[in-house]
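For this view, one protein chain was removed and the others were kept in their places.
On to chain A.
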Amino acid sequence: MPAVRSTIERLDKPSSYATAKVGSAECSRRPRGRNDDGEPSPEPEDKLKDATTLYVGNLSFYTTEEQIHELFSKCGEIKRLVMGLDRFQKTPCGFCFVEYYTHQDALDCMKYIGGTKLDERVIRTDLDEGFAEGRQYGRGKSGGQVRDEYRNEYDPGRGGFGRALDDYGDERDYR
């Protein structure tokens, strides 16, 4: 029987960003001949079909590992928690990866925790293909997340105004 579609949207689907990222990684690997035997490359969503890791975004810079544990363990035992750190200052820069033991726990987290508050901020969760040592995530020139470089509004939980604006301000001061 073909997969049955739900009558309403599901909250435990990966975002278009996550699918696109996995998809592009797949494409870039293909020329190296991983699929010599002609096997079709798995669909991006297939790669996330056993995902046990979640990207968690929109955290305050001040949110601690303990707080994250307290909330996220409501969906299952946490195998690993990796805080996203500013590349230069080595301080939390507003995102983390939460790895569970099972795919079901990760899906439940998407459904039950994504879009709720932690430390009084609405957090975002997304399925992720998994944390690999040395992986670089989208951190910008400032060492923090790119989104914080282009943010116009003041966000006390994420280091005030956008960093790019700060830099711009510095430059102006020099003149």
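FYI, contacts are C-beta pairs under 8 Å (C-beta built on N, C-alpha and C of every residue); 3 or more make two chains touch, one makes a residue touch a chain; residues count from 1.
Heads up, the rule we're going with is that contacts and distances are computed from a predicted model.
Think of the chain that is not pictured: of "AP complex subunit sigma", "Proteasome subunit alpha type", "2-oxoisovalerate dehydrogenase subunit beta, mitochondrial" or "Cap binding protein", UniProt labels it "Cap binding protein".
The missing chain, though absent from the display, is touched by one residue of A:16, A:89 or A:116; that residue is A:116.
Listed by residue number, the positions of chain A touching the unshown chain are 1, 3-13, 45, 49, 64-67, 69-71, 74-76, 81, 83, 101-104, 107-108, 111-113, 116-120.
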